[in-house]
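Complex shown without one protein chain; remaining protein chains in place.
Going in written order, the chains are labelled A and B, and every chain counts its residues from 1.
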Amino acid sequence: MNEIALLNWARGPGLDIAVAVFLLGTLWRLIEIISLGRKKDLSAPRHKPGASGWHTIARRSVAPPGMLKRSPISYIGGYVFHVGLALIVFFYAQHIKLIESLIGLSWPALPSQLIDLVTVITLAAMVLVLVDRINKPVKRYLSTFEDYFTWAVTFLPILTGYLAVKHLLLPYTTMLALHILSVELLLVVLPFTKLFHVFTAFMSRWYNGNANAHKGVSV
Amino acid sequence: MSGLADIAIVTADALAGATPAIDALLTELIQHVERLKKTGESTSIDLRALLSQPEIEHLKATLGQGEIQASLQAFGPSSINETRVPGVWFVEHRNAEYQTIAELLMVTLCPDILFTPVENLSESRSLLAGLITNNEGE
Partner (left out) sequence: MAKNITLYEALASRGITRRGFMKFCAATASMMALPPGAAAAIAETLGKTLRPSVIWLSFQECTGCTESLTRADSPSVEQLIFDFISLDYHHTLQAAAGHAAEEAREHAMTMGGHLVLVDGSIPTLAGGLHSTIAGITNLQMLQETVENASAVVSIGTCAAFGGLPAAKPNPTQAKSVQELMDEGLIARKPLINVPGCPPIPSVIAGVLAHYLTFGVPELDKLGRPKVFFGDSIHDRCYRRPFYDQGKFAKTFDDEGARKGWCLFELGCKGPTTFNACATTKWNQGTSFPIEAGHGCIGCSEPSFWDAGSFYKALSQPTEPLDLAAGAVVAGAAIGVGASIANRAKKNAAKSQHETATLKDLEK
């Protein structure tokens, strides 16, 4: 198979399969998780201002007092790469083109120079977060194969995308094919790994906040 | 539409002027001239492989016109002009339809194509002989 055939496969059948697995897995897991339900709490609810599911969603989006100093890389690095990732995925002109061709929606893109800068920062933040995970004994102890694997499948699309746009390392055709294939890998594994937090992060925050609020605790 | 100017397409002309490619070429020329001086070795550069048409025009204007302007009629017209830089020649070959088929920059004392081909000298003798009016015996 030559590069152009690989690219055609990635842009055609490959994408079709990856999106299908992604949709199937996402719906399956979402329906299953939501339908699990929770036992009804029969105790009388206590009310405390600032204790609710929504409060928890907001509160957990900022670092608890003192934690920013103790673990700056986790918080700052984590924030930077999440925001960066969102900007790259949703505000790069070529990506909007793709979304438009899939669902018909489009919105203004950010200037590509800005996206370039964001990409470099995002890559740097991800590398930093990984180094931190390996260097800190506790973090290293807590890390499993899945943590490294999900890091890699998130990192690769950004890296290959940047190299493709900048025409570095490999011919553009090959690099673009690798970029699309790496995104397809991400789509396929997303529903079945911890990357599913894309859908469940805020849901579980709300659930925990709600359950604690019932007990009169604001977390 | 009243004319070509109304067609709102910006062509490569918009990018003309001194470009990094032209500067690089001029720097290269210095080395070729040095070599010509030292070893007598000539160099030719195919401009169309290196520069865009507006860049070639710009370079041509930059190098200017020197003392020699030669024209050649063989397989279409050609112009062989020394630029105002001694030893740097601008050669443009056209076909019979007047289309440019090669644009060269030569660093040489004299472009080879100006020399009479040795192969043609055998013709010369018979041509000259034919030109002599027969006034023997007078």
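Please note the rule applied: a contact is a pair of C-beta atoms (placed from the backbone, for glycine too) under 8 Å apart; a residue touches a chain by one contact, two chains touch by 3 or more.
Everything quoted here is computed from the prediction, not taken from an experiment.
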Missing chain: touched chains present in the view: A, B
Of A:I57, A:I73 or A:L98, the residue in touch with the unshown chain: A:L98
Hidden partner chain, touching residue among A:W28, A:W54 or A:Y148: A:W28
Touching residues on chain A - with respect to the absent chain: 2-5, 7-8, 11-13, 15-17, 19-32, 35-36, 93-95, 97-98, 101-102, 111-113, 167, 171-173, 176
Residue numbers in chain B that touch the chain omitted from display: 8-12, 14-15, 43-46, 48-49, 52, 72, 74-76, 78, 93, 95-97, 99-102, 104, 106, 112-113, 117, 119-120
